[in-house]
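Excluded from the complex is one protein chain; the other protein chains are retained at their positions.
And then subunit A:
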Amino acid sequence: MNLFKAELRRIARRRLSLIFGIIAAAGVLVLAGVFWFTSSKGPTAEALEEAQAEADRMNEENYEYEACIEDEAYLEGPDYEWVEDDPYYDGLSHEEACAELFGVWTAEDLIWTYTFDFAEESPLLLIGVAIVAGLVMMMLASSAIGAEWSSGGMANLLLWHPNRMRVWGTKLGAAAAVCAAAVLALMLLAFGLLYLAASVRGDVSGVDAGWWDENLPKFARAAVLSVGMTVLGASLAMLGRHTAISGGIIAGYLIVGDMLVRIAAMALQMPFSERLSLYTWVTAWVDGKTELYDWTDLYAETADVMVITASEAGLLLGGIVLGFAVLATWAFQRRDVS
């Protein structure tokens, strides 16, 4: 327990933790600020009146429209006699038909309003916050392990605690605990700020028991994904004994590796080739399930469908994280500390 507390303190006191913490909190603040400043509950009566006056002025300059409005028989002339036969114009009044033909400005055309719908838009934002927080924590965890190797701190620590399994387990536990706390804190902060922005300048209706039932599992899975990313980052840094190796492997896979896998799958004309991409499995895990469609049979009336559930995605992603953690454990137990 002493070692665990010391590890928590070591992570918390690192300069990078402070920098990442400030950046993450600032990022959430900026996100909420964007919605605060772009959202509104609708135009004011004064703005609407002003826009209507402007629309009227612009319509007055639309001479064809004006002529059409003023002459009830305008559309019966040789240029527009086809209108009578066009089913699109059936049931439209003369004014409506004129507006359709020559265009008409309304107040709404001149006022752009956006209303932040919290119930509709916040789940994606909150999941995004959790995943970005997970990426940040993954970097922080790999940096904490990598820096300990490169600074010689690991050897120092082992002189005090020679049981390597205990040291590694504690480090992993501390990194996961800090990640979980950080993700939870950021999600709560983001939820609070976004809800505030929506309640003052948007719409918070729809956040009811049903909304929670639908979204809470997604938030929880996103948070678990973040913890898994942290464990993966720490394990890779332990394997490579350097922060850059962990970052390099992850960035390399996400940028190049995933693309190569997709290209290979396409070249092989593999059905459901998207299943080779980790992004697909991450999406399935967070969303609860994802459906893949195969249209390779050009004569089929419907596409073949493959459903990946959250449980299947969890097994695969968990297996990958566990695999690297076991590999790192084995390497740490076996290798010399120089």
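Note that a residue touches a chain if its C-beta (ideal position, glycine included) is under 8 Å from a C-beta of that chain, and two chains touch if they have at least 3 such contacts; residues count from 1.
Assume contacts and distances are computed from a predicted model.
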item: Chain not present in the shown complex, as UniProt names it (candidates "Ubiquinol-cytochrome c reductase iron-sulfur subunit", "Carbon-monoxide dehydrogenase medium chain", "ATP synthase subunit a" or "ABC transporter ATP-binding protein"); value: "ABC transporter ATP-binding protein"
item: Option touching the unshown chain, where A:N156, A:S199 or A:T309 are the choices; value: A:N156
item: Footprint left on subunit A by the chain that the document does not show; value: 2-3, 5-7, 9-10, 13-15, 147, 151-153, 155-163, 334, 336-338
